[in-house]
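Of the protein chains in this complex, all but one are displayed in their positions.
Chains: A, B and C, in written order; residue numbering restarts at 1 for each.
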Amino acid sequence: MHMFFIYVSVILSIIIFIPLYRVVAGPTIYDRMLCSGSIATSSMVLILMVGVIFDRIDMFIDIAMAYSCLNFIGVITFAKYLGTLGPRRKNGT
Amino acid sequence: MERKKDNPIVSLVSRTVSPFIMLFALYVIFHGHYSPGGGFQGGTMLAAAFILIRLSLGMETSQLQFKSSWATPLGSAGVLIYFGTGLVALLFGGNFLDYGFIPFTGTVAENRSIGILCIEIGVAIAVMAIMVSIYDDLLKGSPDD
Amino acid sequence: MELKEILSIIFISSGAFFMFVGSLGLIRLPDFYSRAHATSKVDTLAIILVILGLVIYEGFSVNSAKLIIIITFVALTNPTATNALARAAYKFRLRPWFKKNKSKKRQKKNELGN
Partner (left out) sequence: MKRIFFKNLIIQFILLLGFWLLLSGHYDFFHISMGVFSSLLVILINLRLKRYFFYQEEIDKTEARIKSHFHVGIKFFRLLYYIPWLLWQIVIASLQVAYAVLSPKMPIDPSIILFKTKLPCMTAKVILGNSITLTPGTITVQISGDDFVVHALMDVSSSGILSGALPEQVAKLYEKKPGQVVSNIKIIKSKVNI
């Protein structure tokens, strides 16, 4: 069972690199924000996995909770900023 | 004040969630000596809860919750709590911030625990007030608050 | 192995699979709005599955109650964050991607809708 959690966390940390492609190459800024949010949720799961592996899940749950709160607030902040830009002009993005 | 530019989903969800974030921040402050966290982290989470309300409801409505003019006095009070705890220890014959010498009723270990708690509350209040005041100052005079 | 461990292994591996599908969707789908589908639904289900697996593994304790609180929080905030971004993009008039060749059947449906 312990080995299983290690395998899962290795697989998860490989999965995290897939959305990173969109963060670098995404055509619009909305794609970049969306993918960084997705990375944050995946790493929250990874934190919980690490907590199970080290047998200190009571401590890592608090960290995961704080992380998900701050992730939510960060995405909302960015959406608010992007919402103030107004409609785009005729030529150019 | 249902303003037209506000997003109703975001405003309702953040009004529901922010008390729980605040309570979580207070938990992080008060349990700083058992679990990860402490004054600085808890103060930041507390400020994040206030800023979430400011983001989703606008500056004018969120004055009902935390007035912008409270920020500077609260920050000063936080620093004063921190400095006062250290100074009391100095007056009763220890070094600066030597919690064992503070005359609470209890053993030395209990005195240390309560002293650390006082320091953490002071740090948390100062950090929270300064974070909120930085946010307010950045948005001063902007049409999209 | 006990039944408990087998159940939690099934839940956690299906959650990891859905997380992989969500990440792949972010790469493969054509525009912002359809990528938002991938991250809002599939990621939420993946987190729910993984955490349920952990709850089964932990058994009945304070920690599993905390994990269920995390599930509630994520299920409440993840669609909200996606919606906030989508609304910002819609206000910016970011145009969605549509399929190019329209068949007659679809045009009929369009008229019916109007």
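By our rule, contacts are C-beta pairs under 8 Å (C-beta built on N, C-alpha and C of every residue); 3 or more make two chains touch, one makes a residue touch a chain.
Note that the structure is predicted; figures quoted are calculated from it, not measured.
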Missing chain: touched chains present in the view: B, C
Of C:I12, C:V55 or C:A86, the one touching the omitted chain in the full complex: C:A86
Touch list for chain C against the chain that is not drawn: 18, 21, 24-25, 28-31, 33-34, 36-38, 40-42, 44-45, 48, 62, 65-66, 69, 75-76, 79-80, 82-83, 86-87, 90-91, 93, 95-99, 102, 106, 109-110, 113-114
Contacts of chain B with the absent chain, listed as residue ranges: 2, 4, 7-9, 12-13, 15, 18-20, 22-24, 26-27, 30-31, 34, 53, 61-62, 64-66
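In the analysis below, only the chains that are shown with their structure count from here on.
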Chain at the geometric heart of the assembly (C-alpha centres): A
Chain centre separation in whole Å, for chain C relative to chain A (CA means): 13
Multi-chain contact residues (two or more partners), chain C: 73, 77, 80, 84, 87
Sites on chain A at which at least two other chains make contact: 58, 65, 69, 72, 76, 79-80, 83
Chain C-facing residues of chain A, complex: 1, 4, 8, 11-12, 15-16, 18-19, 21-22, 28, 30-31, 33-35, 37-38, 41-42, 44-45, 48, 52, 57-58, 61, 64-65, 68-69, 71-72, 75-76, 78-80, 82-83, 85-88
Chain B-touching residues of chain A, taken from the complex the two chains share: 58-59, 62-63, 65-66, 69-70, 72-73, 76-77, 79-80, 83-84
Contact footprint of chain A on chain C as seen in their complex: 1, 5, 9, 12-13, 15-16, 19-20, 22-24, 26-27, 32, 35-36, 39, 43, 46-47, 50-51, 54, 57-58, 62-63, 66-67, 69-70, 73-74, 77-78, 80-82, 84-85, 87-89, 91-94
